[in-house]
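Got a structure for you, questions after.
The other protein chains are all here in position, but one chain of the complex has been omitted.
Right after this comes subunit A.
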Amino acid sequence: MLSTDTDILQAAEAWRREGRGVAVATVIETWGSAPRPVGSHLVIDQDTNFLGSVSGGCVEGAVITEALDVIADGNPRVLEFGVADETAWQVGLSCGGRIRIYVERVD
C-alpha cells in the first residue's frame, strides 16, 4: 500500500465494502505554512486503522479520535487546528499554520 491519493480513496471504498465503519477526513482550508495541501485525505476505520495524512503527523491523532465519533453518529463535522490551539485538542501545528478539516462517514 503506497498511500497515494488513488490508494487512499480506494482503501476507503474497499474497507466500507468489507463492512467496516469508515470515515474520510479532508483538508478543506489552510492558512500559512500548512504541511498538506487542500484536498489531502486521511481515511480512518472503526479500529483506528488509517491511511493518508492531513498534516505532517501533528494532528492525525486528534482527527482519528474525532473520526470515531463521526463513524458512531454519522454527523459530518469541521475541525480546525492551529498553532498553540489549546482550547480544542491540546494539539497544534508546529509549523505555525492553521488548517480546517472536514470529517464525514462513508455510508
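As a working rule, a residue touches a chain if its C-beta (ideal position, glycine included) is under 8 Å from a C-beta of that chain, and two chains touch if they have at least 3 such contacts; residues count from 1.
Note that contacts and distances are computed from a predicted model.
Trainee: Unshown chain, UniProt name, "Glycerol-3-phosphate ABC transporter ATP-binding protein", "Xanthine dehydrogenase accessory factor", "Cytochrome c assembly protein" or "Phosphoribosylformylglycinamidine synthase subunit PurQ"?
Mentor: "Xanthine dehydrogenase accessory factor"
Trainee: For subunit A, which positions touch the chain that isn't shown here?
Mentor: Interface with the chain not displayed, on the subunit A side: 2, 4-6, 9-10, 12-13, 16-17, 24, 26, 28-29, 37-39, 75-76, 78, 100, 102, 104-107.
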